[in-house]
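One protein chain is absent from this view; the other protein chains keep their places.
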Amino acid sequence: MDYSFTLLIVLLPLAGFALLGLFHDRLKPMVAGTLGTLNLLIITLLSYYTAFSYFTQGNGESGYTAIKAFNVLWLSFTDSLQIQLGILLDPLSVMMLVVITTVSLMVHIYSLGYMKGEKGFQRYYAFLSLFTFSMLGLVVATNIFQMYIFWELVGVSSYLLIGFYYERPSAVAASKKAFIVTRFADLGFLLGILLLSFYTHTFDFTTLTSMDGVAISNPPTAIFLGMSVTTWAMLLIFMGGAGKSAMFPLHIWLPDAMEGPTPVSALIHAATMVVAGVYLVARLFPVYALSSPDSLEVIAYVGSFTSLFAAIIACTQLDIKRVLAFSTLSQIGYMMVALGVSGYGGEEGLGYMAALFHLFTHAFFKALLFLGAGSVIHAVHSNLMTDMGGLRKFMPITHITFLIACLTIAGIPPLSGFFSKDEILVAAFEHNKIIFAVQWLVAGITAFYMFRLYFNIFWNRTPHFHHTPHESPALMTFPLLFLAIASVLAGFVPFHELVTSDGKAFHTALHWMIAIPSVLIAFVGIGVAALFYLKPNILPEKMTHSMKGMYSLVYHKFYIDELYLFITHQLIFNFISRPVAWFDRQIVDGTMNFIGEATVYGSNVINKMQSGHIQWYIWFFTSGVLLLAFLLLYLN
Amino acid sequence: MNPLLLLLFIPILTMAGIVIVTDLKWVRVISAIGMSAQLLFSFVLLYWFYQQRGAGNTDPMLFVSSTMWYESFNIQWKFGIDGISMAMILLTSIVTFAGIFVSWQVENLQKEFFISLILLATGVYGFFISIDLFTMFLFYEVAVIPMYLLIGIWGTGPKEYSAMKLTLMLMGGSALLLVGMLGIYFNSAPEGGQLTFDLLEIKRVGIPLSAQLFFFPFTFIGFGVLGALFPFHTWSPDGHASAPTAVSMLHAGVLMKLGGYGAFRVAMYLMPEAAHELAWIFIILTSISVVYGAFGAIWQKDLKYINAYSSVSHCGLVLFALLMMNETATTGAILQMISHGLMTALFFALIGMIYGRTHTRMIHEMGGLMKVIPFLSVLYVIAGLASLGLPGLSGFVAEMTIFVGAFQHSDTFHRIATIVAISSIVITAVYILRVVGTLLLGPLKNDHYLHLQDATWFEKVGGVTLVIAIAAIGMAPLWLSNLIREPLTAILQTLTN
Partner (left out) sequence: MNLQAEIPLHYMIVLSTLLFFIGLVGVLIRRNLITMLMGIELMLNAVNINFVAFNHYLYPHRLEGHFFALIVMAIAAAEAAIAIALIINIYRKFSTVNVDDVDELKY
């Protein structure tokens, strides 16, 4: 079947961006919003159609095959290293198309209500289109350099959207931070790409991941600083992914990125862009698994640590969006763990499947959480949970959908989060018991902080509101309902038949020995949260008092931000940049000026000799003549 | 007649036209018409160029013609272009065109200003089309000398100091260059016979290695001074800071490219063996240049200084890539020259426009300009994004080509130098975003700015031309990359052997 129509999926958002961007001041806000949303509706339908026909087309002997729907030479470096822009359809990218367009469409619709009346409404929709374009371009990339191109583009769209309220200094700072931190990670990504392509002579994913490609059949074994260059390359590439997916220690930008409008956080910083790192590792998974298992090990530990670390911080935050941001970190950590513990092929590849399954379900329930939080913020005009409480009476739809999302992320059966998290735990259990234990514990903490959030918003004490909160308009509640349904049902998608490490289906079933304890600990988490936060009481206060130092350490996110601030401001600005500027002005330029001044001084000295006193001139003249005469006479 | 001569005649005619008319309005109109014609002609020339190549003409240089002008030293007016010079000509005409529009409202002595500006451009065109060393040097001086007047008369701040410094340093470079050039000349016929300044002829004969080793540093540093090679770059911040807008544009956009182009066309092309032997010294210097310029830019507070240091960093990358001496990196170097030329011209144009409105260039004294002058601010953001290498804009294409090219050397020395150079992409992001954040975003700092006018039509013409060029290269780079690469294959075969 001919998939060249998929080109439209990528080009339509670009056209939308161009149209809305160029004519943003000529279009009425609602016209621009509606145009953007309709455009996205078409794209969504197209990608559903693509997914439908791709997956129903059948799973042959060798599993799903990758199809290059489109490919054009964009820039050629050498005969073998060429950047192509193209569209690669395989289970992974098709699944991502569905996720991205769905969430993006919901965010588009939701924003019609949420952003109504904001200054720069048209600009907002233009940026959303730009982001959608970049993200779609990223997932359909046929080669790693195309991915890098769109990787940078999503970075910049994220920058633009975080800084949407550009008159707010905190938003400006947050956008700058997000860009620079991810840029730093991208430096690693770029070096990784260069290193990998130098040895394998290709950027193309299909060639890189094919079993007889150089990267797998004959990985370069040159050693650099005690590690093989393959491991170096794969770790550097993972560094890029870790930056985008906000893995420790490159996570610091994500909580601050919540300065952007809430729907943006739902789209970019929860469902799509931040999982690009997971997508990247998944894309190159055969290379990771078969040529460089060491780097997979690193990924597993980084993911595991991040998920624990972020979950702990999430328990103390008061800003509801920040809680969600840390929860995102934690959940992406899960995905990374799943990839890290996975093997390649068949049931060995359970972790791979689980990671993408979790990516899929997480996109829906996390977007739902963010949009629900947005609905709440819209109603009470505050981000802090101390300003909220008892909202279930005022906002029934938001309440119900939020509850569903919380139950999903806590992993309560039969909601989707249960299935995907279960697969991850199973994969972790089979690979590494310590990581399994950590992830199991994190499941409990997750349930705790999510329900802490839930109870604090919808139950607990009802504060005095300036004006009575009311349910959000239908434009905002429809996406909530849609995503709630998706969160409930997504777990029943037979992922092990669709998206697997080698494209072939395998059989898997619920593992009761792991499912039951994980559900139990989730219930414990919910129970503790209910005990603390369901009704106003002094238990939380007592807890924080009894662990004061610990609490403040966690509340300040382990002072990682301060550490970074110290490194950038003190070390880089004051100890590198400032001396460089000084050195340049004083030493380098000083030398040049010194040469100039020395010339002027010298000329002044010589100048003195021309005094205007004729007799001096005659003296010089006469002595010169005599000197010459003597020289001629006696030196010959 | 050789069509290339039109590239010189159109500006000369324009200057003549400006001399004749008296009215200021006509001065502008004639300059605009002349430079538009030049821009148009550059594209016609590009078309003819492709036509000739399409017809199977595989000479290294097209449109070659020569006329003897000083028989006893064998100096000729010898012109010809290949893909690289073609690309540089396009760059020059775009930047000059934008420059005329940006200086629409120059304050005093308009006539003289436009004449000097166009004279400068004429020198640049002459330089790019010459394939006779002496003529090349002549045009080089024609391009450099009006700079003194342009900065000294129309500049701002300590303009005499800056003009003098710039001119003296560039003249110092010229002196080295002259030594190198004469060295090449006197070694151009090692087996006896007629000495020559003709590049192609010298290349064919080849200069003995001992002479190469001696004269390569002279030539390379001579051009390097103009290309802001560390530590000979300090004319750049002062010069740019004092120069009027259009002059900064032309200077950073085009004139600095004479350095890179010359270093390639003369130093590396004629003395490849010496380049091989001595490359390591200059690789160290240029990779320092790249990072050093970027770090320097972080600390600056004056917009023009920031941009000048950024130019040091970007131009350092040009020379760095040339020294890698492979096809990919060299293509990247030329691309980077064009890309940097366009975006730095855009930067300086915008800085000039902002300065014209706020009368300050200190970023801390401004803030929140996005709100009052959105058009200019958006252009500034685009220029910034191009500078930090965002895909879809020209900077990315150039930098990636350079990095991939540089990465083809697998020894540790080249690897480390390359990694140092690549790390500049992060530092660039830091200083660009710092400027964008402080200058354009955030709350409006000064209420007096509320009444500021956004871009006028001529400013829009100037700015948008450059943005279109930047985006066009960034989105469809293949044609340009192929145009540049095509002559390189032959040239670099001799370089690597």
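For clarity, chains are labelled A and B in written order, and residue numbers in each chain start from 1.
Note that contacts are C-beta pairs under 8 Å (C-beta built on N, C-alpha and C of every residue); 3 or more make two chains touch, one makes a residue touch a chain.
What you see is a predicted model; the values in this text were computed from it and never measured.
Note on the chain not shown: across the whole complex it touches A.
One of A:57, A:386, A:586 or A:622 touches the chain omitted from the figure, and that residue is A:622.
Contact with the chain not shown here comes from a single listed residue; of A:4, A:56, A:468 or A:610, that residue is A:610. Hidden from this view is one chain, which touches chain A at 610-615, 618-619, 622.
Assume only the chains that are shown with their structure count from here on.
Remark: chain A and chain B have CA centroids separated by 37 Å (rounded to whole angstrom).
Of all residues in chain B, only 165, 168-169, 230-231, 233-235, 238, 292, 295-296, 298-300, 309, 327-328, 368, 370-371, 385, 388-392, 396-397, 400-401, 403-405, 407-408, 410, 419, 422-423, 425-426, 429-430, 433-434, 437, 440-444, 476-478, 481-482 touch chain A in the complex they form. Contact residues on chain A toward chain B in their complex (touch as defined above): 73-78, 81, 83, 145, 148-150, 152-153, 156, 159, 163, 166-169, 172-173, 175-176, 179-180, 183-184, 186-187, 190-191, 194-195, 197-198, 572-573, 576-578, 580-581, 584, 588-589, 591-593, 596.
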